[in-house]
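Here is chain A:
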Amino acid sequence: MSLVELDGVHKRFGNLEVLSDVNLSVEEGEIVAIIGRSGSGKSTMLRCINGLEPVQQGRITVDGTEVTTAKADLNDLRQRVGMVFQSYNLFPHLSVERNVTLALKVVRKTPLAEARDIARETIAKVGLADKLNAYPDELSGGQQQRVAIARSLAMGPKVMLFDEITSALDPELVGEVLRVLEALAADGMTMLLVTHEMKFAKTVGNRVVFMHHGRVHEAGDARETLEQPRTPELTSFLNAVLH
Partner candidate 1 sequence: MIREFGFDDVLFLLLAARWTILLTLAAMAIGGAVALVVAILRIVPFRPANWLAIGYINLVQGTPILGQLFIFFFGFSVFGWNVGAWTAAVTTFSIYASAYLAEIWRGGLQSVPKTQWESSAALGLNYLQRLRYVIIPQAVRINIPPTVGFLVQLVKNTSLASVIGFVELSRAGQMLNNATFAPMAVYLTVAAIYFVICFSLSRASQRLEGRIHVAR
Partner candidate 2 sequence: MNYSFRFSSLLAYRDEIIEGLLLTLQLSAATILIGLVIGVVIAALRTGGPGPLRSIATVYVETIRNTPLLVQLFIIFFGLPSLGLRFTANEAALIGLSINLGAYSAEIIRAGIESVRKSQIEAGHALGLNGYQVFRHVVLFQALKAIYPALTSQFILLMLMTSIVSTIGANELFHQASFIDSRTFRSFEVYTAITLIYLGLTLLFRGVFAAIYWCVFVRRPAR
């Protein structure tokens, strides 16, 4: 069984169908870039995978656990699914280290000393070992986003979801965040990224999924799909993004 599976997923906001009959499976270690115009349902799909949005129809399973039943233990699931947001969403009242240790202590009941070791290790991995005691408002956007990645990473997730994590950043700060993702990819982390960075999708991604009107319109090997799109919609989207 695949690590992440979406099977005939439909999602509506009122009368508006944002996801219709979405099917997708992601294997362990795979890196999937999700692209598409705004409003095409790509962020919603990501949010459904860790249960932030309920779906009306279809099944989503992650690591053998079904997300889409009423009795799903979402809090348990979310420990295995990391998520990083466009707007970082660090907790402004906690230092970098405590942002990272919070869920370890509260959810996983990790002893404090051990939680701090894990925090230091993951914060060092994103290159911010010298910012352990800083507060979010003292960091640049790129640094905040790297802390947000460390915060998810510390829980030891099996898969990580990235929702346009470079879109809110100034152009000169995008690189440092993408480098962290490349390092994660090299470690073999399974990742789903909603992104507008086509070059990154092509070089780091194994697979590309193009969302259009709430459907998976085209999908395939990253390099092949981006270089030789088969559908006119993807062609026009790529033209719009690249030029």
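Keep this in mind: a contact is a pair of C-beta atoms (placed from the backbone, for glycine too) under 8 Å apart; a residue touches a chain by one contact, two chains touch by 3 or more; residues count from 1.
How were these candidates chosen? In short, all candidates are chains of the complex that A comes from, given by their letters.
Because the structure is a prediction, the values reported are computed rather than measured.
Touching chain A in this complex, out of the candidates 1 or 2, is candidate 2.
Considering their complex, residues 50, 52, 74-79, 82-83, 85, 87, 89-93, 95, 97-98, 102-103, 106-108, 133, 135, 151-152, 155 of chain A touch candidate 2.
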